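Only a single protein chain was left out; the remaining protein chains are all shown in position.
Now for subunit A:
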Amino acid sequence: MSKDPKWKSSGGKMSDEQAAAYWKGNVTIIGSLLAVWFVVSFVTSYLLAGPFNNIPLGNVPLSFWMAQQGGIFVYVILIFTYAKLMDNLDKKFDVHE
């Protein structure tokens, strides 16, 4: 069933080198965005929660705001950023729809 010919017929017309370069571009984008995700999820919210507890943001401690509000804002931005950057990459390699 996996030998279904549609795996060969569908898909773009990238050469092997192009496909490898496209994938490398994608993995680089994913890597840098996930680094931000990691920092927001675990460093600013938890690992630095002690020191950030004494920094105020308005009337709340920064650590509390990052853990209960800020992180979520950043997540939404990260996903749309990924979609946008991949639009550009798709256009560059002519695999956009």
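Methods note: contacts are C-beta pairs under 8 Å (C-beta built on N, C-alpha and C of every residue); 3 or more make two chains touch, one makes a residue touch a chain; residues count from 1.
The working rule: contacts and distances are computed from a predicted model.
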item	value
Omitted chain (choose from "Fe-S cluster assembly protein SufB", "Peptide/nickel transport system permease protein", "Cytochrome c oxidase subunit 2" or "Cation acetate symporter") - UniProt protein name	"Cation acetate symporter"
Positions on subunit A where the hidden chain makes contact	1-3, 6-12, 14, 19, 22-23, 26-27, 30, 33-34, 37, 41-42, 45-47, 49-50, 53, 57-61, 63-65, 67-69, 71-73, 75-76, 78-80, 82-83, 86-87, 90, 95-97
